[in-house]
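What follows is subunit A.
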Amino acid sequence: MTLAEILASLFPVGHAVAVADGLITGRGPLENRDLAVVGVDGDTPLGIEGALALSAAVLATVRAGGATPVLVLVDSDSQRMSRRDELLGLNECLAHLAKALLLADAQGHPTIGLIYGHSAAGAFIATALATRVLVALPGANPSVMDLPSVARVTKLPLEKLEAMAKSTPVFAPGLDNMVQAGAVQVVLDPAKPLGPQIAALIGEPPSHDARDALGKDRGGRPVAHDIAARVVDAARA
Partner candidate 1 sequence: MSLSWYEASARQRVAALVDAESFEEFVGPEQRAMSPHLPLFDLPRAFDDGIVVGRGRLDGRTVYLAAQEGRFMGGAFGEVHGAKLVGLLRAAVTETPEAVLILFDTGGVRLQEANAGETAIAETMRAIADLRRAGIPVVGLVGGRAGCFGGGGLIAGTCSRLAVSEGGRISVSGPEVIETNKGAEEFDSKDRALVWRTMGGKHRRLAGGADRFCDDTVEAFRAAALDLIGRAPAFDLATLEAEQARLEDRIARFGDCRDATEIWARLGVNDPAGVPALSAADFDGLVAGLEGTTHDAR
Partner candidate 2 sequence: METMTFRHTTKGPLAGTKPQAITGVVASGNLEVLLERVLPPDQCTIEIATPVVGYGDVWEAVAADFVARAQPGGLRIAINDGGARPDTVSLRLLQGARLMETGR
């Protein structure tokens, strides 16, 4: 689905969501309440200015009080790769955006991520993965790194990686693998209106970070949950 189609499905009576320079901000009505919307559209890389524009919108929602949920729509590139971004502290800006989303959620503004296109690496962590519940639409393509780049870094033949990717979800790019890792909770049904699907997620947020348990159940992260639990047990012993 395109962003316009998503917004139309979410907000059939209209909305005030705008896109500028690939950055999404605004709000719309969802089942008699306001829904704040931020995000990245059009496979746009996320740099220092973009991260701060989105964090400003999230913090404004927190400052306004209430319990307005925050929907994070994501079709981004990776972080913007440049000398200037790193010189000016891209790590701080991306972390700040993630912290703003984590604070919003902690202060009663449920955060829902919806990935409908690409996202990768630091941009993915600072946006979609910083929400309480991350969902996707079919066709979304989250990745840490694409396979040709993985081949370059690991010095393994691309053909071998492609073959391994079919049986090893832990490293292969793509939506199915992120679902199996537990990072993406559920894939929405694009044939049905999105508003009620998002509203249901807002109504039933998990009480704790259950992503590693999902990853274990689905097989994409076979050991993370148990290892973390063993560390907790050892600390309490």
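Please note the rule applied: contacts are C-beta pairs under 8 Å (C-beta built on N, C-alpha and C of every residue); 3 or more make two chains touch, one makes a residue touch a chain; residues count from 1.
The candidates were selected such that all candidates are chains of the complex that A comes from, given by their letters.
Only a predicted model underlies this, so the values are computations on that prediction, with no experimental measurement involved.
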In-complex contact partner of subunit A, selected from candidates 1 or 2: 1
Subunit A residues within the candidate 1 interface of the complex: 48-49, 52, 55-56, 59, 62-63, 79, 81-96, 98-100, 102-103, 106-107, 121-122, 124-126, 129-130, 143-145, 150, 152-154, 156, 164, 168-173, 177-178, 180-183, 209, 211-212, 215, 220-225, 227-232, 234-236
